[in-house]
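Here the complex is missing a single protein chain, while all its other protein chains stay put.
What follows is chain A.
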Amino acid sequence: MNAPDRYERFVVPEGVAKVSYERDTKIINAASFTIEREDHTIGNIVRMQLHRDENVLFAGYKLPHPLKYKIIIRIHTTSQSSPMQAYNQAINDLDKELDHLKNAFEAELARHSGSQSRQY
């Protein structure tokens, strides 16, 4: 009865921004990003990539409620870089890593089956 429609999990309604940004007033170089209609699949990966950055002091994500489909990522950085920069850098790095993974996978499949590789 209370559960929202299943397509709400990934369809962003009109007028709602996919990613929004709020600076933290009390701590410098800290911000929260709210991403609509995403879940642990993206949140965990971005968090992991942010941890690998040496300028990031704190990185975490949470789902405020499992029936409201959005995640909040909180980032604190040193004064060397800003949360916005760290976030962008993390996403770009992830993009490249996943591209590399996809290429390696396709190469491996082609090698293994010896015929045209399937795309996953």
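Assume a contact is a pair of C-beta atoms (placed from the backbone, for glycine too) under 8 Å apart; a residue touches a chain by one contact, two chains touch by 3 or more; residues count from 1.
Operating definition for what follows: contacts and distances are computed from a predicted model.
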Absent chain [UniProt protein name; select from "3-methyl-2-oxobutanoate dehydrogenase (2-methylpropanoyl-transferring)", "Hemoglobin embryonic subunit alpha-like", "DNA-directed RNA polymerases I and III subunit RPAC1" or "Non-structural maintenance of chromosomes element 1 homolog"]: "DNA-directed RNA polymerases I and III subunit RPAC1"
Chain A residues that touch the omitted chain in the full complex: 6-7, 9-10, 40-42, 44-45, 47-48, 51-54, 56, 93, 96-97, 100-101, 104-105, 108-109, 112-113, 120
